[in-house]
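Dropping a structure here in structure tokens format, bear with me for questions.
With one protein chain held back, the other chains of the complex are shown just where they sit.
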Amino acid sequence: MRLRAALAAGGAVGLVVALGACSKNTGEGDQAVDTGTARTGAIATDPKDSRGPAPEVRGATKGGTVYILRENKISHLDPQRTYSFAGLMGSQLFARTLTAFKDDGKGNVTLVGDLAETPGTNVNSDCKTWEFKIKDGVKFEDGRPITSKEVAYGIARSFDPDLTGGPTYLQEWLADSPQYDAKWDFKANKTSLPPGLSTPDAKTLRLAFAKPRCDLPFAVSLPASAPLPADKDTGVNLDNLPFSSGPYKITKNTPSVEMVLERNTNWDPATDPIRHQYPDRFVWSFGADNSTQTNRVLADNGNDAHAVATGGVPSELIAKVANDAALKDRTVLAATPNAYRLSINTQRVTDLPVRQAINYAIDRESITKNLGGQYGAVPITTLMPPTTLGFKKYDAYPAGATGDANKAKEVLAGKKPALVLGTSDDTSSQESATQIKNALEKAGFTVTIKPIPGDSYLDEVKKKSNPWDIWVDSWAADWPSGASILPVLFDGRNIKAEGNSNTSYINDDDVNKEFDRVLAMDPSKQADEWGKLDERIMKELAPAVPLYVEVYYLAHGSKVGGVFIGSIFGWPSFVNAYATS
Amino acid sequence: MSDPSLQTTLAVQPAVDSRPETTGEAFVGRSPGRLAWMRLRRDRTAVVSAGMLGLLVVLALGSPLIARIYGAGPGQQFGSLLDSTGMPLGYLGGVSARHWFGLEPGLGRDIFIRMIFGVRTSLFIAIGAAVVTAVIGVTAGIVAGYLGGVADAVIGWVTDVALAMPFLIVALAVIPTFSLRFYGPRDAIPSWFAVCVLIGTFAMFGWTGTARLVRGQVVSLREREFVDAARASGAGIGHVLFRQLLPNIWAPILISFSLAVPAYVTGEAALSFLGVGLPETVPSFGRMIYRSIDYIQTDPAYVFFPGITIFALVLAFNLLGDALRDALDPKSSR
Partner (left out) sequence: MFRYLLRRILLGVTVLSAVSVLSFLMFFALPRDPVTGMCPKNCNAERLERVRTELGLTDPKPEQYANYMKGIFVGRNLGSAQGGRCDAPCLGYSYVNSEAVSDTFARVVPVTLSIVLPAAVLWLALGVGLGLVSALRRGSVVDRMSIGFTLTFASLQLYFVGAVLLLLFVYKLRILPNPHYVSIVRNPLEWGRGLVLAWVTLALLFSAIYARLSRAQMLETLSEDFVRTARAKGLSRPRVVGRHALRAAVSPIVTIAGLDVGAALGGTVITETTFGIQGLGRTAVEAVRQGDLPTIMATVLIAALFVVVANVVVDVLYAVIDPRVRLG
């Protein structure tokens, strides 16, 4: 009796489980999605480009609330400490910077002045002295005008070793040393400015470097150049309640739960070339994972109709979302500049043919399929992602979509190398590792997968002395120039004991010289050179296997519009977002 | 918390859900063990669940052989049977004559064969953990109950400490680092090691229930005449503890053991859910359930097959445990 009752209940559970549709998947609905659009872009030369207001978005309406769903809190809100994608894109709503990218979401980007009237003046045309003129009419949330003093103070406080997490370009360039905080102590000199930084008048900001820094206009597009009045500096506590210079101000922040941004009435659209102020409020809501977020916005229930699921559609829901034509205008699909590669530790795998054989053997199709196919990742064969300015497509080791085990065996010429594959221990990384192992073993390699605790994975592979042969690494450039990719990842002269970005640990004199040559060129002329150098590095050194670029596929509620994937960081941008009723 | 049963079932009290008595037979003297066995054999539920478990155990033990006959290994990928977004082609998540339960979306491995291997892993972990737990718990319980005094107080205190440590959080923080301690950074970690770590973790937290149960039983027995008699005739402590007391309390131990096994099957699934179970390459029930649940809307078949099997496994253990309790409970023979 007991048995029968239990079985009946079990059957009911089974029915509930089987409540999905039972139809045949023929795979025919698959159409190619163009996610590989190359970027066109430049630095604005006409000061008109830097003036506001930003052109109106078609169909946008004022008022209402836009909800932004995200699993974890934004790691840092303090602009000087912001470096995560969510932080960089989220801070656009409350932090203005010296320069900014005008981005149409379709791949056309222009670097324009944001707080500055132009994207910087190269005073002596040697990239060593740069000047910015602050616009008239730009104000903080309390109505105070923003002058060059507050911008300079913002840069100065990023020297404070307590304020961890942010980029270090400006500090290192100004101090001309990676030990910038030893060269200039912020806490002891709060009323003065770091070496090289000066404010000749309230409108002018001047940066002088010892070496040419041609990338400076790009570097000050990061929120580290956001202004802050010294009396509003609350040290590490600024991280939970930054002081706004943008169209919105943070009125309430409950870490890991909710953050509310409301209109900043002191923001003047006439000064801002990129931002709008459509909704009354933005509410960031933290806690729901990608799957929950997507399910919520698809259910379109209550506030969720006004919500954006920033986590993106997880691979398990892609089939549901992509096959539903009615959802087409509630999704955004774009390739990001976040490029994944299989780093080869050239200190261990010293044999070039072995590295080339790894390149031939890799099965990119299986790896991307597991991530949701074209809705999750697009295979690449180049070190620079297609979104880089001057990108040139090539395939140094043509092996088809699924790899060429025979060609790899041929290159190996009878060798059967044993490799240790380090991987983060989270599920999706382990699944990718399984794919890589299977593909390499088909070509005669022996692969041992070594799981590393996820929280220390990146630190471990960035140690020069790490014991692994291959591992998956990724790089998202801070600006779409080869200068922020190739020298960072492959210049061997920067190799340190730990914290390396050059995780192939490659050090080739000829290539290093080439880096110096290109970096000293005018930024507008560098683009083609980076494309050539990319191919040369892969052909001559094969320090890594380019795998794929991440694709952002997100869904939002039916009453949100204007959300697009920012071309620079490949994360949703909210500067055009609006709510409808 | 993941598995509410982990703590409670272990502390479960013997129940009195007695079966109809054996009447109308000639009075024959039988040992309590034989009586229990007879009762168990007559219990239809027990027989069916035991059959179910037997089937699963046979499948698990024979998994390498089955893989050979079936023609697919647990790690083998069938990527060509997936569409471009990684979903299995065909009906019901790729169910076909070659792939009885379909394919995993994404990686394209065969669900049936991974499940068979998964049952093996899960059963091994659960039974291993239950055995270790029982050994530690019984020893601690007997010592505490029989010696009393300081020993009892110390063991009771250690039990309190073990109960106070939040199992999942500690497991989450500690498990991933074990392999770093025991293996070099380039050594392959055998799956048996990961399995042992899980067993050890479960044992560290799971023994308290059995210890409390056994202690209670021993306290009620230690002043009984037969124990006094043994002591008076000069038996050593070891003899009294393990030859005199233990045989009298094996019924509750067996019950708590049989209820602990399903709790650990669930526990392994809970750890997998939090990402600290076994490595991805080792087929495990827990990981399978947790991975599949995400696909409930897009590939219900993937959820259904492992889901119904783990449900049947745990249910069968629970039913058998209940039946065992009925059969063994001395009160039911009153």
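By letter and in written order, the chains are A and B; residue numbering begins at 1 in each of them.
We take it that contacts are C-beta pairs under 8 Å (C-beta built on N, C-alpha and C of every residue); 3 or more make two chains touch, one makes a residue touch a chain.
Note that this is a predicted model, so its numbers are computed, not measured.
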Missing chain: touched chains present in the view: A, B
Per the touch definition above, residue among A:Thr121, A:Thr168 or A:Asn512 touching the missing chain: A:Thr168
Missing-chain contact among A:Gly63, A:Pro145, A:Gly235 or A:Pro398 belongs to A:Gly235
From the listed residues A:Asp103, A:Glu117, A:Glu141 or A:Asp181, report the one that touches the chain absent from this view. A:Asp181
Where the complex has a chain not shown, which of B:Leu82, B:Ala269 or B:Val282 is the residue touching it? B:Ala269
List the subunit A residues touching the unshown chain? 1-2, 4-6, 8-10, 13, 16-17, 71-73, 75-76, 83-84, 161-162, 164-165, 167-168, 172, 178-179, 181, 187, 235-237, 239-240, 254-257, 286-289, 292, 295-296, 298-299, 301-302, 304, 453-456, 459, 462, 496-499, 501
Of the residues in subunit B, which ones touch the absent chain? 1-5, 7-9, 11-17, 157, 160-161, 163-170, 172-174, 177, 180-181, 262, 266, 269-270, 273-275, 289-290, 293, 296-297, 307, 310-311, 314-315, 318-319, 322, 331
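Quick note on the criterion: only the chains that are shown with their structure count from here on.
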Using mean CA coordinates as chain centres, what's the gap between subunit A and subunit B in Å? 45
Touching residues on subunit B, where the partner in the complex is subunit A: 44-45, 48-49, 75, 77, 79, 82-92, 94, 105-108, 176-177, 179-180, 184-189, 275, 279-281, 287, 291, 294-301, 303-304, 307-308, 311-312, 315, 319, 322
If we count contacts the way the header does, which residues on subunit A are in touch with subunit B in the complex? 2-3, 6, 10, 13-14, 17-20, 22-27, 30, 291, 295, 314-320, 322, 363, 365-366, 369-376, 402, 420, 425-427, 430-431, 433-435, 437-438, 448-451, 453-454, 466-468
